[in-house]
Structure formats: structure tokens, C-alpha cells
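Complex shown without one protein chain; remaining protein chains in place.
Each chain gets a letter, A and B, in the order it is written, and its residues are counted from 1.
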Amino acid sequence: MAISFPSTDYFEALKGKMTAQQEKFRRLGFIDTTFGVKVGNNGKARNFVLEFEVFDLKNVREVDAIDLKKVDFMIEGDARVWREMIENIHRNGEADSSHDLNTLAHFGEQLKIVYDDPDGHDKLYRFMESIQKFFDLSSQVEVSFS
Amino acid sequence: MAYLSTTNYLEDKDFIDKWLYTMRTGEMDLSWMKAATEKVKPHEANSRRGLTYRDLDLGSYGFTGVPEKVRGNRSYAPRGAEIPAGVPDAQPWVSRKSEVWAFNTESYYEEAVSRQWNVTTDIPWERLDSVELPETIGKALSQLMTFLTEVEMIATDTPAMWLPRLNPDFIEVKAFIAAQAMDEARHTEAFRKRALTTGWGLMKASPVNEMALKHLRDADSFSEMSVALHLVAEGNVLTMFRFSEYLSPTDVDKRIFRLVMQDEARHVGYGMQHFKYVLENFPEKREVLHAHLDEAENISFAGSAATELTESFIILAGGGLKKENIEEGIKITTKFNLKQMEEHFERLDKCGMPERKQRSKLYQMYEMGRAAAEAAGIKL
Partner (left out) sequence: MAFYADKDYTTDQTVFEAVNQVMSGNLTLFWYDAKTEKVKGKPTDLRRGLTYKDLDLGSYGYSSIPENLRTSQSMVARGSEKWGNLPDMGYVVNRKSEIWADNVTYLYEEDKSRRWTPAVDVPWSDLDAHPIAAPIEAACSQLYTFLQECALVSMDFAARWVPLVNQDFIEQKSWMCAQMFNWARLNEAFRKRALCGGAGLGRASVSGEQGLKEWLWADSYPKGSLSINLSLGGIVLAICRHVAAFAPSKVDRVLMGYAMQDSARQTAYGSGQLRYYLTHRPAEMSAMQEYVDDSEHVMLALLGSPELIEPLIIISGGGLQKDQVQAGRAAVAKFLRLAISEYFERLEAAGLAASRTRSRIAPVVERISAAA
């Protein structure tokens, strides 16, 4: 059954896949970061906080608003951009170079990285391979878009 | 010590105007496109190994073509790039190939990258939870680990100290030296972590051995440093790791020693190949190296007075402090000491210094030790 994006179920599904592919993520190394995902839609937004620890997504929760002081960074974007990214991942098995997180967020024009502390911001790049591979797991999940 | 650039670029109007012009008009200088450099197309010789430094050993980019005396590059430019006038002098101390080179340097580096391991996660530390070593063994192990922690940290300082002094054209050697420093940091970490998981903590420092460590670091040339560090010290330590693996009281210790052994063997391999290379390509250096070996061997022998280490070995080898344990420990430790010296001279012999035995006081000590061991009925 398709899982709706955005939702905690979607991130929980990725979490399950991540656990199942532990060896792959172990090879990429520790990932210790907590970040926010904000999906905007017609002036409204849904917000999620993802807490990664060691090799796992420890916890994901939906929140009303993301407190930038409590996360390392937040990835913010319109639902259309997120959808395009996930559909691209589905088609290719992983994001192509026009649809990976770094490219989409590079100049903040499609996805935007928002942060309070630049040390937190740099964690996105320190753990980029793991974070990208985490989102690439979307290729193994049936996703529907509301 | 500070260096100031020949130009303050904030005040260099031409520099800023040219940049501004490029950005405003899109007209680029593009003179770098005409760089007088060679066009090559390297390929992976073996796809399982991937693209190695050896695959890049082509024309002006290759290490084979590096001359004995590097006169053309004293900057930070990568070997083979076009070097315009105005680049700074990197102040390298070592620009002579035979002072640093070793057959297979590039492969030793690639091996180091490929065989990286992680003390934190590759050692099954959790198994130590249920291990309670007898006090004698635990303390002897901690004392050994304390000594090895001291040894390994100087082994990071020494290659690190030399790295920036090497001409940038010796990029494969610099890379190997950087990898070695990381290997040694990992070894320090492994031994410190093990000492702090025995329940006894660290033990006593080893002043006699510290003197030897200072000798390793402070050499007059890279080759002298290398013969003392890679050949004498690491050669001895390699034998010691093998011995320690044999004596290891737990499978965790065995794993530690097996992993550090791999790294150490690589360093000794480089040291041997370099020693061979320098003897063959810089024959005038032979006497200098003999003289440095006189010092290195003297200090190496001084290590036998470090009873805190010898006694730890005896206890670990014999399995305790009872009379029969100590007797057995002494037999095994004697064999180890002699093996260590024997292997040292074997290495020098293989590298092209067979005459070393005639000159060496350490060799005389070895012969005396061997005779004494045989007289004591120790089978060698």
C-alpha cells in the first residue's frame, strides 16, 4: 500500500529500510545529527524532526513548528520540489545529479537550508552521503502524494 | 615565522579589476588552457584495485620520471603542472629522490588507504566485560600497553615533522608518510584504550625508551630518520607485536596485535625498500647511515635496561609470578630478544648492508646473548 508523503509513516518506512540495510550505512559511518524537514503546501507547512544516531534514524516526529535552536539545520521546500525529488529517486533508484539534496539546496532556490548555528549547518555536509542514501531509500517505498 | 604574500590582493587593483571584468563581461583570460603540460589518459590496470597511483605513472606526471635532484619545483604545484613565475618557495629541505624514495612507495600508500581500520569499532571491546584477568597478568599487560602508547605517539610526530620538509614532487612519499602518521595515531589509540580497559589503568613511563624515541625524531636527514624509525625501531616493534600476539591473554588482545601488525609491516616494508634504494642510488650515504645505525643500535640495546618492559614480558610469557612461570617466561623472552636482533640484521643484510654485522656492537651483544642462552639450555 502506498505511503503518503509527507507523513511520519513515510519517514518510518525509510527508517525500516535503513535498519534492514544496516551494513550499507555502517560502511558510510556514524551519522549523528538532528534536522528538520519542512514541506510547504499552499501557504501551509508540515514539519518533521528526524533524529539520527550512530547508524540509525532513532526517532522521527511531526511538530507544529521547527525550533532552529533544537536542530542542526532544517531542509525547507515546497511540496512540489519534494515530490519531484522522490519521483526522480523512484525512477532512477537514487537521485540523479539534478535531484540530489546538495544540488536542490545549493543556492537555496528549490530546497533551502535554514539554520541557527553554522556548525549545525556544516553537519549536513559532514553526513551528506548518509543523508542522501537515506532519502534514496524512497525508491524502495510506494509513495503517494496528497 | 610568519610569511607575508608578495602581494596584498586587497590592494592589487589589477587583480581585482581583472576579476571584476571577467565576471561582468564573461571574457576570460583562459591562458591556463594553453598550459604547457602533457596530455595523458590513465586507465585502471586492474578494475578490482581501481585507479591507483601506479596507473598514473605516465610521462611527466609519473614518479618514475622524477629526477634524482628535483630542481624544477619548489612550490606547492602538483608534479607535472605548469609552474608560472611568482609562485612562492615552499622551502623543502629534501629535494633529492634517493633521500626519500622506495620501490613500491605508491603501493604501500594504496594499501594503507585500502586497509584502514577503526579501533573504536573493529575491536570487540564488549567481550572484555566478562574478562577478569589475574592481577599479575592484568598489570603486566597494562605495563606493556603503557610502553606501546609512548612508542606509538612519537611514531606520529616523527613522520609528521618530516612531511612538510619533503619536496611536493614526492607526492607519493608524502601521502605514505601521512598515512603512516594516521596508522600510528590509531595504534596509540588501540594501546591506550586497551590499558584503560584492563582495570589497572596505565602504569609507569619508560624513561630509557623515551630517550630512544627522541633519537628517532631528531635525525639529521630523512634517510637517517627512516633507517632509525622504519627499520630499527619499527622492525623491533614488529617482532614485538608478533610476540605480543602470541602472549595475548585474550582474543581481544590477539585481534589488536594482528591489526597493528599489518600496519607496522607496511612501514617496515617501506623502510627496507627505502634503505635499499638509498644505498643503491646514493652510495656516498652508506657511511653516514652506518654511523646513524651505530647510534640507533646503541639506543636499541639500552632498551634492554628497561626492566619494566622485560619483566612484563616475562610475566605474560610465563603466565604468572610463580617460580615456574618466571622460568618459562625468561626462556620465551630470551628467544624473543634474540629473534628481534636476528631479524634486525637479516633486514640489513637483505637491503644490501651485509657488512653491518662486522661493525655492529649490537651484533656482538647478540652473539653473546645467543651463547649464553645455549649455555642455559634454551633451545633457539
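Everything that follows uses one rule, which is that contacts are C-beta pairs under 8 Å (C-beta built on N, C-alpha and C of every residue); 3 or more make two chains touch, one makes a residue touch a chain.
Please read all numbers here as calculations on a predicted model, not as lab measurements.
S.K.: For the unseen chain, which displayed partners does it touch in the full complex?
M.R.: The chain that is not shown touches these displayed chains: A, B.
S.K.: Which residue numbers on chain A touch the omitted chain?
M.R.: So the residues of chain A touching the unseen chain are 28-30, 32, 54-56, 97, 100, 102-103, 106-107, 117-119, 121-123, 125-129, 132.
Operating definition for what follows: only the chains that are shown with their structure count from here on.
S.K.: If you average the Cα atoms of chain A and of chain B to get two centres, how far apart are those centres in Å?
M.R.: Inter-chain centre distance comes to 43 Å.
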